[in-house]
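Every protein chain of the complex appears in place save one, which is left out.
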Amino acid sequence: MNREEEIVSRLCGAFPFLTDRICVRQKNRIFTDPITREEFEQIIPFVHDQLGFYRACHVVGTDDGDSIGLLYIFSDQDSILLALRESVPKSDPQAKSICNLYPSIILHEREIIDLFGVMVKGLPNGPHYPLPDGWPEGNYPMRKDWDPKKFNKQTMKYEQSGEAKENG
Amino acid sequence: MTDLDIVKKAIDWGTKKSPWIIHFNAGACNGCDIETIDSLTPRYDLERVGILKQGSPRHADVLVCTGAVTLQTRDRLIQIYEQMSTPKFVIAIGTCACTGGIFKDCYCVTGGIDSVIPVDVYLPGCAVRPEAILNAVEKLLAGLEAGDKKKGGSKE
Partner (left out) sequence: MSSPGRQRKMAEINNNQIEFPIGPQHPSLDEPGCFDITLEGEKVVNAVVGVGYNHRGLEKTCESRTYVQDLYIIERVCGICSHAHSSAFCMGIEELSGVQIPPRAEYIRVIIAELERLHSHLLWLGVACHEVGFDTMFMFTWRNREKVLDILATMGGNRVNYGVNTIGGVRRDLDPASIDMLQKTLDTLEKEIKYYANLAKTETTLISRLAGVGKLSKEDVLKYGAVGPVARASGVRDDIRVIEPYGAYKEIPVHMITDDHADVFGRTVVRILEMQESINIIRFCIQNIPDGPIAVKVPRRIPAGEVIIRVEAPRGEDIHYIRSNGTDIPDRVRVRAPTEANWHGMTHMLTGEYLADVPITIAAIDPCYSCTDRAIRVSSGRDVEVMDWRTLRRYGIDFYRKKGIDLSTLAVGR
């Protein structure tokens, strides 16, 4: 059994709901299918304490239609990356930060708040990142339904119908 | 014209004027910024013709700008421009500074430098070579000497 298989086996053993929802899709890369907030919160301490993935490299936000995917990527000092995909519904876009275990994720979770509109709770106080000040609320540029052509950069307003007249 | 000719010409007008420059990155990838600093290093050495890089806008004659202007730096760029005393001139270094370049359609980019402040010299390139920067400063000052009203002497 190589190390990827061992990690998959230990995860499925500890969390049976992961069986058939986790695979080695690329060499050294373990991906999960979308898992719920609650499932994700259960797995994280195990990943940190038992599996030794000490570093959260990044969290990639993806627009998956009715939900927003938060692909958390973890690494240890080996070549394997573990990518857990937490899925939050757009109807209730909330998530809990993992910065208590992984302080290295703070800036990346702030990005998810700004760009995807997911309220990540539990982050320490600090400036928002990366959108500019004065950015209109309710505008999440990385969502697929947000059209940059409708955004007037002079007035910083999003025109719901038609393209922005003054732009660039 | 060879590089040496450009330098000789630069030295000629440099003895008459020694413009001090201030550099501002409005949202660049740093390619043009590093080439701008490169023009101060021994191979190109703008300093020997009197061009000095300043830290404060109040001490500078020429504002050298790189990058497509992001929404966050827009106000800061205007403030720096307003802090400079007249006569003041602006050089847009790089294609992104001229027109916004490949980032023009990005949601956080207003466009080139001239979308925010008046520009006197446009210098396209990705990234701009230091020889071209020398050439741009030379053209700017040649334009001033010729009394060209279109270039230089930007309004307060």
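We just call them A and B in the order they show up, numbering each chain from 1.
Everything below uses one rule, namely that contacts are C-beta pairs under 8 Å (C-beta built on N, C-alpha and C of every residue); 3 or more make two chains touch, one makes a residue touch a chain.
Just so it is clear, the structure is predicted and the values come from calculations on it, not from any experiment.
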Task: Of A:Thr19, A:Ser79 or A:Gln94, the residue in touch with the unshown chain - done: A:Ser79
- [ ] Using the touch rule from the top, list residues of subunit B that touch the missing partner.
- [x] 22-38, 41-43, 53-57, 67-68, 70, 72-73, 75-76, 79-80, 102-103, 105-109, 126-127, 129
Task: subunit A, residues in touch with the chain not shown (by the definition above) - done: 25-26, 28-29, 31, 54-58, 60, 62-63, 71, 73, 77-79, 81, 83, 102-108, 126-127, 129-134, 141-142, 148
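Quick note on the criterion: only the chains that are shown with their structure count from here on.
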Task: subunit A and subunit B, separation of their C-alpha mean positions in angstrom - done: 40
Task: Footprint of subunit A on subunit B - complex, ascending - done: 70-72, 100, 104-111, 115
Task: Contact footprint of subunit B on subunit A as seen in their complex - done: 131-135, 141, 148, 151, 153-154, 156, 168
